[in-house]
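Have a look at this one.
The complex appears here without one of its protein chains, the remainder shown in place.
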């Protein structure tokens, strides 16, 4: 398969790969935003201290974390229609990814909030700031700083997870590779090209994550 | 209709159990292998040697940067080009080992890095060699930091085993997929599959949470 | 040695099939592979005097399995296209199938023209003959390709993800009994000019195996084994009782 | 001004505050000392309700601290608190640290708050560091900003919990200087510290705690030279011996 690796075919299919890359990118972006919102809501519920909000949030987070994404995708894909909700595959996929990533993001945010020094919260208390003010001025700005690197880490995981949407006929990067394979029977070319594009996304995000990490440490020490 | 399918699902339950057994087997063996390799790589990576640091860095980037489904294809279908012809089961284990040890390597390296430099220096000052420093002083302490995320990573790896179904390993996910082909009641089938995964993963999540709380003290 | 020599020496014929694609190949009640492809290749193995090993993959895995040498023969409902033949060698077609359009029973579509409209979503199997035909005859519709065998498209239709499906009629007819009675309807007119061939594939260098396989099909056509296979798997649904 | 009436507090089974009776007058400077773990921090943290108590009452400026009807915000704006570890907000400049509470709690206009903030910074000798982030300041400077932050609400009471014990020796002096000048201005101060020089110079009274109890209180001169109890004598000899 490698001995006669055919670059020409890759160029022929480049437009297909690029359109796949574009949809992977867009799906990831949309999902990331939605997952952030989901995560923020789940996290607020979880740390609210109100049992009726807390328990559903915990159940949601634990279920998402302990079943494979692939199963969640299938479940929604087959499950939503049985409930009479018919949404296109791409939306089904985005919902599944959003719910899955949202659970992880909720945990990342919670860790970030816990990481803020108890002493700072006491300092805020001592000067008479109320809960909302402490959250807004002291905890969140610092927690967000701490959570940016792990959030980008989760984004890396999520981008790779979009590959699974190919299984429910969403046209994205991995699906481009599959299409090329089935039309031209060149799996090595197809999958290595797909891997290459994923690596590109990975390095961009990784660079961002490292950069934000350094930024963060820099601020602490300096 | 649903009860009709339910009956057939019950009929197929032993098939599900065999899938569960396969998933457990793949997970268990690969977790042990990943842990061993991951620890060795992590210790090398925590070292200052330029060569190891960067070599392992490249390996980790490749393993983390591409979807596992692509990796497993490469192991199963492209490695034969280089003379490594494997059956689906060992290929699944190998792919899991490559991917998993990269993640565990990062966790181990992170754990080692979290130990104050003073501990290395105290150990060095009393004349212990590098290996002795790691073995007696650093690793026992780093384990506290490593263990909770390690168990968390185990959960992720167990879930990743669902991808080995693409090379024909009859694991839980593939059993689910094959069943859906026979019983077109996806909701029920995947609820059952999800439940079985939950049964393996959730105890580990609880363990991870417990360790995290315990180690924090 | 040649592929055929290797097989004999090894004592095992390795065949890649697509799992979950009845009646061609699928996993039966007992968890064992079954289907028309399995029976044909069992006959081949018997003819060679070796054991048969069925390896089942998703669609994506089939070709890599063949090219990487994991399998000797790729036996699936695969159409020999000219592009594909650049990479692999196909046997003579062993059957011709015809693509059809199917929809939910209650749907209003009656003719090809009803389906060939903007906004109509048509499901096909990734890489199948149906995919090519649908693109050619239904240029105005939105084509969505699925993986995982004929049922994937029927399931998508029933759960409302698509409005119609295109697949070979055999594959559609054989899965219908698994769904609620009368929920699916085939449009009367078949697509395509002639019937579309299906063929087994081999690596290009397996020349002797390729000739052997063609000879095998000639032989079983002559002695009636072929017709029995087709009658049992393709013409009726009796096999469902046994599997 | 500050009054403890039969206050008891437990951490689980640990009796950290044992039947505390104490009055601190307006303008008084009280130094609290005692061995590690004796409950000094807990004592002063109760004054602005950073800790709950299980028995007794604490009254500050007529407000019963642990009464849920008390306006906690009002109470806390009347009390400034300075921590051992400074606890400046690392993502805000010195000036922002100081103006945060005046603007958001007292609802003072931002410009006005900044003017006050700069005055307070000037007061602790750091006028030129208004725009520096905590990480750009030395320990002594950070602690002085923390004091300025405590002063920004013009509190009547300032509480200090070992304000110099996380500092390098050369920086201790600059922080103590600021505190000495505060004492001379008539602010009520409760200071947990082992700096005997400071205690001798400005304290009106020294309070010695051990195992959650107030063992001894007295004027600094009396206390250091003629401790009444053996435990205090032992403690004083330890911290003065080296």
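Here the chain labels run A, B, C and D in written order, and each chain numbers its own residues starting at 1.
Please note the rule applied: a contact is a pair of C-beta atoms (placed from the backbone, for glycine too) under 8 Å apart; a residue touches a chain by one contact, two chains touch by 3 or more.
Bear in mind that the values here come from a model prediction, so they are computed numbers and not experimental data.
In the complete assembly, the contact with the undisplayed chain comes from B:128, out of B:128, B:156 or B:207. Considering D:50, D:88 or D:176, the position touching the chain not shown turns out to be D:176 (whole complex). Touch with the chain that is not drawn comes from one residue among B:28, B:136 or B:210, which is B:136. Mapped onto chain B, the interface with the missing chain covers residues 116, 118-119, 121-129, 132, 136-137, 140-141. What chain D contributes to its contact with the hidden chain is residues 35-36, 165, 168-170, 172-173, 176, 194-195, 197-198, 235, 238-239, 241-242.
The rule is simple: only the chains that are shown with their structure count from here on.
The two chains most heavily joined by C-beta contacts are A-B. Inter-chain centre distance (chain A to chain B, centres taken as mean C-alpha positions): 19 Å.
Distance from the chain B centre to the chain D centre is 52 Å, each centre being the mean of its Cα atoms.
With centres set at the average Cα position, the gap from chain B to chain C is 36 Å.
Among the residues of chain A, those in touch with two or more other chains are 1, 77-78, 82, 187-188.
Shown here, the protein chains touch in an arrangement that is not a line, ring, star or fully connected set.
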